[in-house]
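With one protein chain held back, the other chains of the complex are shown just where they sit.
For reference, chains read A, B and C in written order, and residue numbers begin at 1 within each chain.
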Amino acid sequence: MRIKEHPILHTFPKGVTVPFFFDGKTLEGCEGEPIAAALRAAGVMVHRHTSRFGQPRGIFCAIGRCTDCVMVVDGKPNVRTCITPLRAGMQVQTQYGVSAKEV
Amino acid sequence: MSKVVERSQDLGPCIPQNDDDLIICRCEEITKGEIRQAVHDGMYNLTEVKRYLRTGMGLCQGQTCSRLVRSIVAKELGISPAELELTSARSPARPIEMQTYSNEVW
Amino acid sequence: MKNHAEVIIIGGGVIGCAAAYYLAKKGVKSIVLERNEIGYGGSSRNGGGVRQSARDPRELPLAMHGAQYLWPQLSEELGVDVEYCQKGNLRLAKTEAHLKTLEKLVESSHSNGLDVKMISGDEARQICPYMSHEVIGASWCPTDGHANPMLTTLAFYKKARELGVRFITGENVSEIRKIKGRARQVVTDETIYEGDSILLATGYESRPIANTVGIDIPMQRILLEALVTEAQPKMFDQMLGTAAADFYGHQSKHGSFVFGGSTGLEPYISEQPYPVTTSFTASSTCRGIIKYFPVLKDAKIVRTWAGWIDDCADHVPVIDQIEEVPGLVLACGFSGHGFGISPTVGLLLSELVTNTALTLDIFALRYNRFKARA
Partner (left out) sequence: MKRYELIVIGAGPAGLSAAIEAASWGMKVIVFDENVRPGGQLFKQIHKFFGSKKHKAKIRGFRIGDTLLKEAEQAGVTVQLKATVMGVFNNKEITVMMNDQIEHFKGDNILIATGASENMITFPGWTLPGVIGAGAAQTLMNLHGVKPGSKILMVGSGNVGLVVSFQLLQAGCEVVAIIDASSRIGGYGVHAAKVARTGVPYYLSHTIIQAEGEDCVTGAVIGEVDDHWQIIEGTQKKLDVDTICLAVGLSPMSQLARMAGCEMIDEAVKGGLVPLCSEYGETSIPGLFCAGDVAGIEEASSAMIQGRIAGSVAARRAGYILDQEFAQKNADFQESLAQLREGMFGAEKKGKNLSHTDEGIPLSLTLLQEGYINEAEIQRFPGFSETISSETKTKGVYPVIECTQNIPCNPCQDACQQGCISIGDRITSLPIVTDKEKCSGCGMCVSSCPGQAIFLIEENYEEDYVAISLPYEFLPLPQPGEQGLALDRSGQAVGSAEIVKVRQGKAMDETAIVTMKVRAKYAASARFYQQLEGCLSGGSTEALAMKGGELE
């Protein structure tokens, strides 16, 4: 899903490729890009399941406003992944209600 | 314009609609049907609906749903959405960790 | 007459709505006039405590009656879950001085028949394991609790409305008028309402309105603030307070924590046309909370709000039928702790208005109790 070459912007200034963990699996993303962008590039659509109806949610506004894309990041729930920069080794977990599902 | 609102007016029965189960407030997962019913329960403005159902009380504080809720409530009351005041805006503009909030610099 | 009812209630807060409900239950029709929306004032801006502990002995009976007879049935009675949770109240101490303060309160309440006692820090942590070790002791009242003030107000409103009470919002009351020696008319910007009795319960605003019939209650308007966090996993059920009064609050049914706090600057906040938060109170409250509950430091605050309390000179309310002005019943000056006793107050007001036997003796809360120093 990454744009390799863009007719107007050409290439995108990106941080180095780093590994991070998504629900225990190792994925790769670019350091400093939003966690949500790295997940989208890796094909992950579902960020959380809601409290009341258990519905899947993902990226919606992508600018930190709607809070739909929140996940458990390094143990903290409700982290807005669309504006939180990715760092190497981050633990990103699908959020169920307000916490990560117990494995 | 008079702001006087008689709360005992007859809105008629709350007839079920086929899209009543649509989620309107994404954060708190409040449905259209619940909002319509709240109006019939006497919640005639956005603040009362909010306090009654939690619409707009979630993590995003109504940034996504406030207009949607307003149009549903207005329609149920048979008035124009512009006649309904939005719920008040309050600090903090974004969710903020208590630790950060407690750490003040003057 | 369209604008006539047996009782005109001024104020659509939790007190006015509760009174309207209990009156309606007795078959007495009322009209409730509210300037803003239902529950605009302190009714929807408080911390939700339904507490008996640390109450003044003059209002303790009201709190105890509510906790025993009214709150437990309220959700069922009103048909709305008001989120009443009766799992106790911990009032926390971090210093010896705090312990002294609490001991005095416990002694007083206990002698008035309340089940409350001092417990150690470790005992407190057994009840609520998330507390920091800075807590060295607490008072514990197992029959205290909390509820959702917004829902409680709206539930009283909804039920009263169903029972035929007329609620009219957007009505700004400017004056009460006496007709043939009795308070009868309520003048608003738009119209005049008339009732056999008038019940005034509009918080601090009761004062200028009562002034129009020559009644003045010594109280001041103080800005208090509260805040709420995002939903958190279930941690504890108790209502919390501190001897230092640096914060109070609870975890709501929804999972969010609702906390209030004070900075010490409250009486000196500059005058505003409507209650708005200051730039510093929320931070101060957060500092207070984190000292007792370090585990909450990562919880995110999503909203803060401010509200005025109607702080009476002796910090307990006035609930009385005004002798000098027949037909006028006053309920104000709740001093920031009116929510917990609101069902009892509503019940008592319905009794006062209908001249029926009072469930509790409220002589201590009479309007003309204020005397200058001898």
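Quick note on the criterion: a residue touches a chain if its C-beta (ideal position, glycine included) is under 8 Å from a C-beta of that chain, and two chains touch if they have at least 3 such contacts.
Computed from a predicted structure; not experimentally measured.
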(request) List the shown chains that the missing chain touches in the full complex. (result) A, B, C
(message) By the contact criterion defined above, which parts of subunit B meet the unshown chain? Give residue numbers in ascending order.
(response) 19, 22-24, 26, 32, 63-64, 67-68, 82, 86, 88-94, 96, 99-101, 103-106
(request) Touching the hidden chain in the full complex, which residues of subunit A are there? Just list them. (result) 1-3, 5-9, 11-12, 14, 33-34, 37, 40-41, 45-47, 55-66, 68, 82-83, 85
(message) By the contact criterion defined above, which parts of subunit C meet the unshown chain? Give residue numbers in ascending order.
(response) 270, 272, 274, 276-280, 283
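Methods note: only the chains that are shown with their structure count from here on.
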(message) On a C-alpha centroid basis, what's the spacing between subunit A and subunit C, in Å?
(response) 44
(request) Using mean C-alpha positions as chain centres, tell me how far subunit B is from subunit C in Å, no decimals. (result) 24
(request) List, in ascending order, every residue of subunit B touching at least 2 other chains. (result) 58-59, 95
(message) Give the residues of subunit A touching no fewer than two other chains, as numbers and ranges.
(response) 51, 78
(request) Note which residues of subunit B are touching subunit A in the complex, please. (result) 23, 26-29, 58-60, 63-64, 94-95
(request) Flag every residue of subunit A that touches subunit C in the complex, lowest number first. (result) 51, 76, 78, 97-99
(message) Show me the residue ranges of subunit C that touch subunit B in the complex, using the header's touch definition.
(response) 37-40, 44, 150-151, 153-154, 157-158, 161, 164, 166-171, 190, 229-231, 254, 277, 280, 282-283, 286-287, 289-290, 296-305
